[in-house]
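I'd like to ask some things about the structure below.
A single protein chain has been removed from this complex, and every other one stays in its place.
Up next, chain A:
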């Protein structure tokens, strides 16, 4: 039973990471490309670390805190790096396609 839970969590995490990277390659401009990695890889890493926690709790040397530490660290730092990336993209005035939303909110400096 526990093996099924760990396998489903692992497959979910791996496919979310793959979807994030496909979004990084396929999206048309930078403001859309930021969505894939910052959202999907955070969810995928959370799934993988929960699977690792269940694996070590069930088979190995007991549940440890380090998985929660890595997952909390990624959860806190992913929005900050996304914010810094979008600031530098706006500063460099990158091109965007017509249907990108929210371009009216960018201030002229």
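To be clear about the criterion, contacts are C-beta pairs under 8 Å (C-beta built on N, C-alpha and C of every residue); 3 or more make two chains touch, one makes a residue touch a chain; residues count from 1.
Basically, contacts and distances are computed from a predicted model.
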- prompt: Name the chain not shown, per its UniProt record: "Nucleoside recognition protein", "Cation:proton antiporter", "2-oxoisovalerate dehydrogenase" or "Carbohydrate ABC transporter membrane protein 1 (CUT1 family)"?
  reply: "Cation:proton antiporter"
Task: Can you list, in ascending order, the chain A residues touching the missing chain?
output: 3, 6-7, 10-11, 13-15, 17-18, 20-22, 24-25, 30, 33-34, 37, 41, 44-45, 48-49, 51-52, 55-56, 59-61, 64, 66-67, 69-70, 73-74, 77, 80-81, 84-85, 87-89, 91-92, 94
